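This report concerns only the one structure given below.
As you look at this complex, bear in mind that one protein chain is not there, while each of the others sits in place.
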Amino acid sequence: MKKRKNQSKAGTLPIYLILGFTSLFSLFPFYWMFVMATQPSAAYNSIPPTLLPGGKLVENFQKVLDTIPFFQAMWNTVLLCTVVTVAVLLISSLAGFAFAKFQFPGKNFLFILILLTMVIPPQLGLIPQYYLISQLGWLDTLMGAGILFLLNPLGIFLMRQYISESVPDELMEAAKLDGCSNFRIYWSIVIPIIKPAFATLGIIVFTLVWGEFLWQFTVLRDPSSYTLQVALASLNNAFRVDFGMLLSGVFWATVPLIIIFLIFNKWFISSITEGSVK
Amino acid sequence: MKGKKKFLSVLLLSTALVLAACNGGGDESSGDGKVKLNFWTFGATNYDSLAEEYMKENPDVEINVKTSELGDHHNSLFTSISAGTGAPDLAMIEVDQLDRYREAQERFVNLYDLGADEVKGDYLDWKWNMAESTDGDFLFGLPTDIGPKAMYYNVDVFEEANLPTEPEKVKEMISSPDQFADAAKTVLDETGKPMVDSMEMAYRANMDALEKSYFNEKDELIIGKEGNEVKDAYDYAVSLYEKGYVGNYEMWTPEWATALNKGDFAVEMAPAWLKGYMTENAPEGKGNWRVSTLPSEFAGNWGGSYVAIPAETEHSEEAYKFAKWLVSPENQLKSFEESGLFPSAPSVYEMDEFVNNEDEYFGGQNTAATFAEAAKEIPAVYKGPKYVTVNDEVLTALRNVQEGADPEKEWKDAVKRIEGLVKR
Partner (left out) sequence: MEDVQKQAKARKTIKTSKLSEKKKDMISGYLYVAPFFIVFGIIGLYPALFSIVLAFQEWNGLGEMEFVGLSNFAVVLQDPLFWKSLYNTVIIGLMGTAPQLIVGIVLAYFLNLAVIRFTNFFRVTIFMPYITSMVAVALVFGVFFSSNETALANYVIGLFGVDPVSWKTSEWGAKIAIALMVFWRWVGYNTIIYLAGLQSISKDLYEAATIDGANKLEQFIYITIPLLKPFIILTVFMSTVGALQLFAEPTVFLGSSAFSRDEAMTVVMYLYRDAFNLGSFGTASATAVLLLIIIIGAAAINTWLTSGIGSKKKRGV
């Protein structure tokens, strides 16, 4: 036993090194963002670049609060992201379940049709999509801002893969023999098994919606309905940018997302340790 | 059966969420008799505080000011005008973007119909003309600010080159493109520094002053034609480069900002709004820069906008009333003081606060007066809807020249590319 332990410890050192280096590499821009959030604007352009935090953390953030409805926007964003994420999880898992476990005519055709949803670049689809949302009266609403994100083929693909690999057919057979309806199977059996996929897809969608700008900017006109990225955009004035203020806003807009990621992460881990129905 | 019930309840829940989402929006009509106006702006203006002031004096009007970045603002505006829905009641349109909408005149309210004639005399002629249709019957927007170009020069560099440093003397010394080139030579010989920061600026020196550059008023491409002045502007920039007067600092890059700070080039030809940037982002340059007027051949405008009223609005009269108030001379003075928006109403130039304005960053000089002088010499300019992309092609050519390409070949290539682009 002792031998094994030592061996595995020695073997893990290079792994830690790689992971550590990757972390540094990943964190650096975020760290720099924090540095800029604490410096006056001119520090952005300094050559050589400034690498240590300054003292303007509160001051810069105060400027942000004075200029945009930061907390209101944050609330709007949290609401939007939550609703969209829940909706996507439901829609994707339902459809993924169907594609994975049921046979029905036209199934493959429909699956390929989903691919088509990915194909129009958002920049081009903007005008007709905007027109549509406007006609439906959904400008400045959560529905208008969120509906586009429900078209997430990644969700369906991911769910389908995960379900077909981790939900054994025998389990479904057994449940059916017990008299479960398909929906019951979905609700009580499939969902608990795919929790890690839920956590993964959930954080991806949440982050996606949190960080998206173009569509939200187009649809949300009233400052009281702004989400964070839209509100932050008004800090960016081409000719008179206050970089300290801008990056402070961006920094604080990112922090809640990190917290949310940690929550999803915990969910991911706990659902793994719970083990599957096996 | 249980399964179906559960499915139904999930469906109901989602419908409830959807309904909640639908109602989470703003009200369109004002139930309390107020007139609601949406005003879209870009950049750094004081229009939101002015709007608040207006609302206090006019309690039956509610104004929603939305500010965004230049590009996003115009794309959003274009999107809503194109889709024919969701446009604001008032929108700022930057002068370079105005020509895009000329073809769609009917999507805007003709301000002459609302009585704009009466305030025409309050504003600079050339500025007003640029917002009119070619036949003069239609007015797109009321002028907000302008961007009269002047010459920012670095005092230390001029001193080192044994050139005069007082604004008046500098103006005398550099009163023509040739004299400008002479001064550039002196600067290079005595200090080793370039006169101008980039090829773009050297080119713009002449370009911004041209009444018709790439297109004529019928949107026909005239750049390839004999005697087109764009080629002259191009050649001038190339000649400055070949003599070593042009630096390699692209505007808005950190290198450029540092060069501003340290005074690595002598002159920047830019309008008043650069001041705001310099104060914020080039603090070490404080006191080292002054402003002088440019030779009249270089007198041009860069930037500035208008307030337009999209035809979709249901409150055109209220909107016009607000717009008129917003850009009235008194308020233009306020905008100048609070946000550096340079007034387009000449009466402001006579006002006390303007005349006594002192700029600490510029060693106490009254830069405002210099810009005001420059403002009077500017011609009305027609740019055309594809201006920006065509301009980019010429800039690409200039950049290639700076990297060693043959100027004539680059020019011909650029013209060819432009001709292809315009056909789309």
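Per-chain numbering from 1; labels A and B assigned in written order.
By our rule, contacts are C-beta pairs under 8 Å (C-beta built on N, C-alpha and C of every residue); 3 or more make two chains touch, one makes a residue touch a chain.
Every value quoted in this text rests on a predicted model; they were computed, and no experiment measured them.
The chain that is not drawn here is touched, among residues B:Pro164, B:Pro177, B:Gly244 or B:Pro385, by B:Pro385. Of the listed positions B:Ser82, B:Asn110 or B:Asn216, the one in contact with the omitted chain in the full complex is B:Ser82.
Within the complete assembly, residues 8-9, 12, 15-16, 18-19, 22-23, 25-30, 32-33, 36, 44, 47-49, 90-92, 94-95, 97-99, 102-105, 107, 110, 113-121, 123-125, 127-129, 132-133, 147-148, 150-151, 154, 156-158, 161-162, 164-166, 176, 181-183, 186, 196-197, 199-200, 203-204, 207, 210-211, 213, 229, 232, 236, 243, 246-247, 250-251, 253-254, 257-258, 261-262, 265, 268-269, 272, 278 of chain A touch the chain that is not shown.
Contact between chain B and the unshown chain involves residues 7, 75, 78, 81-82, 100-101, 103-104, 107, 250, 252-255, 385-386, 388-389, 392-393, 395-396, 399, 420-421, 423-424.
Note that only the chains that are shown with their structure count from here on.
Separation between the centroids of chain A and chain B, computed from CA atoms only, is 37 Å. On the side of chain B, the complex with chain A involves touching residues 1-4, 6-7, 10, 14, 17-18, 20-26, 38, 42-44, 64-70, 72, 76, 79-80, 82-86, 88, 254-255, 257-258, 261, 273-274, 276-277, 280-283, 340. Residues of chain A touching chain B in their complex: 41-42, 44-47, 79, 83, 86-87, 90, 126-128, 130-131, 134-135, 138-144, 146, 180-184, 187, 217-218, 221-225, 233-234, 236-243.
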